[in-house]
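Supplied in structure tokens, the structure appears directly below.
For this depiction, one protein chain was excluded, whereas all remaining protein chains were kept in their positions.
Moving on, here comes subunit A:
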Amino acid sequence: MAFLFAQFLTGLANASSLFLVASGLSLIFGVTRIVNFAHGSFYMLGAFIGVTLMEILPGHFGFWGSILLTGLAVGVIGAFVEIVVLRPIYRAPELFQLVATFGVILVIQDLALMIWGAEDRLGPRAPGLRGVWRIFGEPVPKYDIVLIAITPFILFALWYLITKTRVGVLVRAATQDREMVGALGVNQAWLFTGVFALGSALAGWGGALQLPKGGADLLMDFNIIGAVFVVVVIGGMGSLPGAFIAAVLISVLNVLGVTYIPQSTLVLMFVVMAIVLIIRPYGLLGREEVAGEHGQVGAPETPIRPYGPTGQAVIAALLLVLAALPLVVDQFVLILMIDMVVFALFAASLHFILGTGGLVSFGHAAFFGGGAYAAALLVFHTGTPMELAFLFAPLAAGLLALGIGWFCIRLTGVYFAMLTLAFSQLVWSLAYQWRAVTRGDDGLVNIWPSDWLSETIPYYYFTLILGIGGILFLRHVIHAPFGYALRAGRDSPRQAEAMGINVKRVQYAAFALAGVMAGLAGGIFVFSKGSVFPTELEIAASFDALIVVFLGGVKTLAGGVVGAGFMTMVEDWLTRLEYWRLLLGLVIIAVVIIAPEGIVGSIRTAWNKYRGTEEEIAK
């Protein structure tokens, strides 16, 4: 009993940081309606800045002063990011904002690497709080008790700020109707910057406060973001008390999990999330989001038309070139081409659900990696022949999509995005922690194709047929009645319902189909590489696909394919540079701000301008 209580206290102490980071995210989302994926980066910055300051400033004053200063510094950085990156894109569709914050993650990762180096830093102990206190005979670190004592004050201070002050009233008003707040004489630009700075500062404080219990490393940003999303989703977006309750719940469960079921700590939190969401789709204290409440509409869209004769000729020519390629190029290029086709199919499947379905999935890697793992597991454990195992890749991914979709399809917008991301983290954590089956981060190796495909050239044709076939099939579906129903559901769900379309069911089917196609790509992938690792399931993998779709252009069908080609080539030479993330991040941010239609979209707009057919687009 005493042991359990001590465990509970440890959980409470861990909740402190998590709550700070989550409340910052929630606050920023509430007002700006932007899900700041870079929030984990601010947490990481908080840890690094905190360590650095603590090394300079000695003693009690130095320790707590460092923590205080860290928050302020991160707040200033947050304000800078808001002004430079987000201000120009508040009116842009959600996806653009999300992608922009992902660009920020990349930039901050490399800046942190430049400034602090690749080595992990151990956090200093808090002066005067080094030992333990005994509670019912059990040792509890003193610092934990201090954290437990501070957190309610922080919660109270935030609550007071939001409910009792003029700033809080303005913030809440802006959450509902920013334009009206502006029309009443409030400069909301600075209100937004202020909220963003405060949210970032909270993340920074979270990073600094956890130092004595942990440290600072370059993986902190992605490591915390999954947990933070889970907390925010469980608590309800925009609810501070909700974030607090959820942070405590997750942290306590985590501590108990480490003690009793150590192999499943990561999975546990997602299971809890799933249960909460079945009962309350908008979280414990969250409220239902009314679609379109905030008046965010994108630019009018060009209807997607099937290619005309010229387009078809171009595609046929392209296919011929691809088919003839092995005659002229060497093996290295063919392998690069296989990667490109795999990536293109993966991106096309995401484009299908995102562009056509209007569902911004942030966890699409779950299906790609899930398919790859399904095939690999069969080969690895049962020696299933490649042909049969390969079929399992799309099948398993489709089933996985049916399972995940069952939870996610009910939600829209950022809720959908966060939930898909959380579920993909669940799949990742299974692959990572269920070592008996998946071998964890050692990965599954020696997954080679059958003899008739073992040479590069046959496998290239195998890839070409299935990959291009998959992409063309998706194209076909988009122009079939099913595709029209899907788009009707995206553009005006209510009218679509009135026309007798079961929007949710159509979206569910589309989500499953996208999963199947991503799984197919994963299947091709795993047999081309001969191995699969949990990295294929990471958040970063999902983001790669999103960025590809985005760079190519969300509104053009060719977008995903062109983006994938671009990305595979760019990454090929970019990753040779030391600070390629910084460059890529800056490119992404620049594209979001300067060419938000993506590569294909921008080229088409320019082309149409040139031909003076702009009027036609408006229709």
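Throughout what follows, a residue touches a chain if its C-beta (ideal position, glycine included) is under 8 Å from a C-beta of that chain, and two chains touch if they have at least 3 such contacts; residues count from 1.
Criterion: contacts and distances are computed from a predicted model.
Engineer: Leaving aside the chains you can see, what is the UniProt protein name of the one that's missing? Options: "Nitrite and sulphite reductase 4Fe-4S region", "Ring-1,2-phenylacetyl-CoA epoxidase subunit PaaB", "4Fe-4S dicluster domain-containing protein" or "ABC transporter".
Structural biologist: Of the names offered in "Nitrite and sulphite reductase 4Fe-4S region", "Ring-1,2-phenylacetyl-CoA epoxidase subunit PaaB", "4Fe-4S dicluster domain-containing protein" or "ABC transporter", the one UniProt assigns to the missing chain is "ABC transporter".
Engineer: Touching the left-out chain: which of A:Met114, A:Ile135, A:Met180 or A:Met499?
Structural biologist: Going through A:Met114, A:Ile135, A:Met180 or A:Met499 one by one, A:Met180 is the residue touching the chain not shown.
Engineer: Going by the contact rule already stated, which one of A:Ala15, A:Ile34, A:Leu170 or A:Leu277 would touch the omitted chain in the full complex?
Structural biologist: A:Leu170
Engineer: What residue numbers in subunit A mark contact with the hidden partner chain?
Structural biologist: Subunit A touches the missing chain through residues 166, 169-170, 172-173, 175-177, 179-189, 300, 618.
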